[in-house]
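The complex appears here without one of its protein chains, the remainder shown in place.
Showing chain A:
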Amino acid sequence: MGFKNLINSKKILSLLAVFMLLGTSMLFAQGTESAGATASPAADAVKDNGLATAGYYILLFLIVCFVIGIVGKILRVFDLTQQIQGKEPINWNNVMGICCLIFLIAGAYGAYWEFTVHGSMILPGAASEHGVKIDEMFWTTTVLTMIVFVITQILLFTFLFRYRYNAKRRGHFLPHNNTIEKVWTIAPAIVLTILVIFGFFTWQKITDNVDAKGEPASINIDITGHQFAWELRYPGKDARLGATNYKLISGINKLGINFKDKNSYDDLQADTMYLPVRKSVRLNIHAQDVIHSVYMPHFRVQLNAVPGLPVFFKFKPTITTAEMRTKLDKPNFEYEILCNKICGGSHYNMKKIVRVVTEAEYQAWLSQQKPYLTDGIKKDLKFAAEKKEVQPNRLALNN
């Protein structure tokens, strides 16, 4: 019976394969025809290539299916002949139990490989003061969770192998055990409480942004996101940023700076974000159109830029770009700002370079930056002022 089945099904299978091969070649022909009908010869060649590759993969897939089918049938025949000869059929429970064990070993090696190879590709240690605390928390959490991960996965897969089905045995009737259940409710609760407490205080410290008394004031820097770029604004000598209003935004005043505010006269524009090392920086984060997110992974800084909701993030960079370059042995290394909240088609390309430099370098760089109050804007403003002056005169004349 088993043999008959095999012969029959082999015929069917090979017939199926022939049909499918024919079918794909027909599809090929159709594809090339339609491509040829619509496109120029050059494009035609390219399209042919695409279809041929796809066809190649489909064919490969069909062959794999075919092989799997054959292997399945062979196993079935083997099973049946074993049974006919009065021997034990394939014990799939044993096979799967062993598969679980193999998976455990291979998985353990895979995880180890991942941690050593990909694990060495992650961000370097934090380049900011608060970031160091975050890193500490991260490594504590990693150690704790990895212990749980390793133990539970090992238990899971060894149990599967160890207790695989055996007709002679019965499971151990164990509906509950209150002591052990209490233990494994309380143990994670304690561990999590510790993590919560440390996390809570770290979080509070990071977000407690107000300059403490006696502390030198932070450098105020405005960063404004719009589709798809960041705009920077540095305060000038007065160390104060001028007021802004979104209604003033125009082609020449792209941040909507209110130039009636005297603080705004010396506000500087910049292409690259320079930060002095070991000085507290207060990033004022704004958005004009949709939500963006200021993400500076090396400094462990991230905060969303939300239109209509000014927020700020205070941090202190600790490693200069030059130091980081030697530390990482990457001469081209740059700190970056990325946009990390989906904001439209070019979300993936909203970059700003950050350079952390010494105080002297910073001052030198700052002195070269141009103010927002350009001659063009000045002219514009004067014009507006004159216009305003003219109007009352006219009114007076009319009277």
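Keep this in mind: a contact is a pair of C-beta atoms (placed from the backbone, for glycine too) under 8 Å apart; a residue touches a chain by one contact, two chains touch by 3 or more; residues count from 1.
Throughout what follows, contacts and distances are computed from a predicted model.
For the omitted chain of this complex, the UniProt record lists the protein as "Cbb3-type cytochrome c oxidase subunit I", which is one of "ABC transporter permease", "ABC-type glutathione transport system ATPase component", "Cbb3-type cytochrome c oxidase subunit I" or "Carbon-monoxide dehydrogenase small subunit". For the chain missing from the display, the contacting residue among A:Gln82, A:Thr326, A:Asn349 or A:Thr374 is A:Asn349, taking the whole complex into account. In the complete complex, the residue from A:Gly72, A:Pro89, A:Gly125 or A:Gly376 that touches the missing chain is A:Gly72. Residue-wise, the contact with the chain that is not shown comes from A:Ile134, picked out of A:Val77, A:Ile134 or A:Ala270. By the touch criterion stated above, the residues of chain A touching the omitted chain are 31, 35, 43, 46-47, 49-51, 53-54, 61, 65, 68, 72, 75, 92-93, 96-97, 99-100, 103, 107, 110-111, 114, 118-119, 121-123, 131, 133-134, 137-138, 141-142, 144-145, 148-149, 152-153, 155-157, 159-160, 163-166, 169-177, 180-181, 184-185, 188-189, 192, 195-196, 199-200, 202-204, 206-208, 226-227, 246-247, 249-251, 254, 256, 288-291, 293, 295, 297-298, 300-304, 306-309, 311, 332, 334, 336, 338-349, 351.
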